[in-house]
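Just one protein chain is left out here, and the rest sit where they should.
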Amino acid sequence: MTRKLIENINPHEITIATLCSHTSLQIFHGARIEGFKTLGITVGKPPRFYDAYPGAKPDEFLVLENHKELLQHAEELREKNTIIVPHGSLVEYMGAVNYLNLEVPVFGNRRVLEWESDRKKSRQWLESAGIPMPEEITDPADIASPVIVKYYGAKGGKGFFIAKDHSDFEKQVDSTQPYTIQRFVHGTRYYFHYFYSPITSKGYTLSKGSLEMLGIDKRIESNVDEIFRAHGTLIEPTFVVTGNMPLVIRESLLPEVFEMGERVVEKSIEMFGGMTGPFCLETVLTDKLEFKVFEISARIVAGTNLFPAGSPYTEYTGHNISMGRRIALEIKRAVELNKLEEVLS
Amino acid sequence: MTRKLIENINPHEITIATLCSHTSLQIFHGARIEGFKTLGITVGKPPRFYDAYPGAKPDEFLVLENHKELLQHAEELREKNTIIVPHGSLVEYMGAVNYLNLEVPVFGNRRVLEWESDRKKSRQWLESAGIPMPEEITDPADIASPVIVKYYGAKGGKGFFIAKDHSDFEKQVDSTQPYTIQRFVHGTRYYFHYFYSPITSKGYTLSKGSLEMLGIDKRIESNVDEIFRAHGTLIEPTFVVTGNMPLVIRESLLPEVFEMGERVVEKSIEMFGGMTGPFCLETVLTDKLEFKVFEISARIVAGTNLFPAGSPYTEYTGHNISMGRRIALEIKRAVELNKLEEVLS
Partner (left out) sequence: MTRKLIENINPHEITIATLCSHTSLQIFHGARIEGFKTLGITVGKPPRFYDAYPGAKPDEFLVLENHKELLQHAEELREKNTIIVPHGSLVEYMGAVNYLNLEVPVFGNRRVLEWESDRKKSRQWLESAGIPMPEEITDPADIASPVIVKYYGAKGGKGFFIAKDHSDFEKQVDSTQPYTIQRFVHGTRYYFHYFYSPITSKGYTLSKGSLEMLGIDKRIESNVDEIFRAHGTLIEPTFVVTGNMPLVIRESLLPEVFEMGERVVEKSIEMFGGMTGPFCLETVLTDKLEFKVFEISARIVAGTNLFPAGSPYTEYTGHNISMGRRIALEIKRAVELNKLEEVLS
């Protein structure tokens, strides 16, 4: 299917589209600056906030009644030479199957979804790539020190909880849902915004293409990230993502940051044809300066919203731009090199 | 009074003045870039730090012996076609009555002060605008879960305390001062930097004029924001503001962020003729992704000091500038449109 979809794109009339949420401001803003038309997909009336941000307002809107309805607009989108830039909310709201079957070209490799969204498979991918991860505990009876419990498919950290020991686990767990148990890693969190280009031969080169690291953030989770302010009052921590703050990391750790990104990409090439474009390794850095990667996001993450005009790292790259604009730039370069097939699916 | 003050301004010779503190660097910097003369009001010798920041050093200083003396310089200031940009420290140090009676044009609507500075009236304003606020507890005997107690007129969080229950409240309260008791809301804080322009017809339009959201910060309070570092040592949290850090919020919450700002402005138009220029809603975002607005500041807040050259949000507005410069730009546009009366009081 895909090859045909891509061949039919008129490379001089491309429209970049995404769902009006998550990271859409930077995606539309970047696409416009790189010369593309833009289309905002929205359920119900288009959000009015774009009026306050005219530099990031899409040229037009496709108004749906529900997310799944997008499937029925595939032909219309193809006629507009649309490339969809997927983000976490788009994939979540459409549902994996619908997303995979959407007959519109998508930036990046759709197949990564099956490896990323299943906690077992993502662990298999990362561990086979030599990425250090928090230990997984398969039998709750083995919980002897603090763990964090995550439900499958829980979005934005919803329902995650910490258990000190086995009995604490039993008190809190909802056994009707599948979950994983990870040893709780003490340290400070760093979320790295990588970009893998299969069509660039300069820079930090891999077996094919090259790797960039364009910024770092830390997610802000409610209520856990201000739980200490409720001094002396006992409440249970919750882990719902509400926003992001900017960080830099010790420069001496950059070699390892790049090596981790490199290993993940190389393994993705081997396993499922590669992971084009933005991805994020979500890490805890311990007081031994060891990383533990607790999750991977295989597309643009919301932490990049911190850097619409560049980050402390992009200043050095030669393109001091947002991740959204980096995506648009990649599409533009692929057009110039006649390599759209390598960055779309 | 006001109309006459404003009519007498020579719009081609405007001087922008403020007290040398709080957000004065960005106010002077922005005013200078937009082509205005600048005047720094200072008690005692002008601060030397402007010498290190020549781009933000006012053209001249008005040196007072005390803040109230400013009243006596009204004529001199009017002769210089001065517009005063008020900030929290200016209003606090002059005192409300003196500020309201100052016979010099002021940016924004002075009348907002009476609604903002009284905790009862600000609650009336916000609640009638449909803004969700932390529950207020009127009888201390009703304190059954953690609350935060705030003294009236306490500046920068001074004296605020948390009480777990009624007896804890009685132990800590200073009953000689008026106070309010708010239910303590667990979550993460976001402070939104809005700008309401009554003279702009483009953008996120309101019943009259338009609304912008130019940035977000989180206040840093001492000692509570690092209280967890004193691990295992028991101290009482305090809430004195010492600075600010930058944040972004989940993009999916922007519609609500704008709606809250919109409702507050519309209600201000209805109640007291509107709230022109910068204002800030100070919120806690819970793990249910519900905002609770615990305070409003009806002028430029110090958190905007993070963004002298633009924020992660201004990049998209078409004017990638500080709040201080946004104010100067508003005055410049009002001059061009012959609408100074609508932005001054």
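For clarity, chains are labelled A and B in written order, and residue numbers in each chain start from 1.
Everything that follows uses one rule, which is that a contact is a pair of C-beta atoms (placed from the backbone, for glycine too) under 8 Å apart; a residue touches a chain by one contact, two chains touch by 3 or more.
Predicted, not measured: the structure shown is a model, and the values here were computed from it.
K.L.:
For the full complex, which residue in A:213, A:240 or A:275 touches the chain that was left out?
P.N.:
Per the contact definition at the top, the residue touching the missing chain is A:213.
K.L.:
Among A:227, A:323 or A:344, which residue is in contact with the omitted chain in the full complex?
P.N.:
Here the residue in touch with the unshown chain is A:227.
K.L.:
Out of B:56, B:84 or B:206, which is the one that touches the chain we can't see?
P.N.:
Selected residue, touching the omitted chain: B:56.
K.L.:
When the complex is taken as a whole, what residues of chain B touch the one chain not shown?
P.N.:
21-25, 29, 47-49, 51-56, 89, 220-223, 225-233, 235, 238-246, 302, 305-309
K.L.:
I need the residue numbers on chain A that touch the omitted chain, in ascending order.
P.N.:
So the residues of chain A touching the unseen chain are 145-146, 162, 164, 184, 186-190, 202-205, 210-213, 216, 218, 224-225, 227-228, 236-237, 245-255, 257-258, 285-289, 310, 312-313, 315-318, 320.
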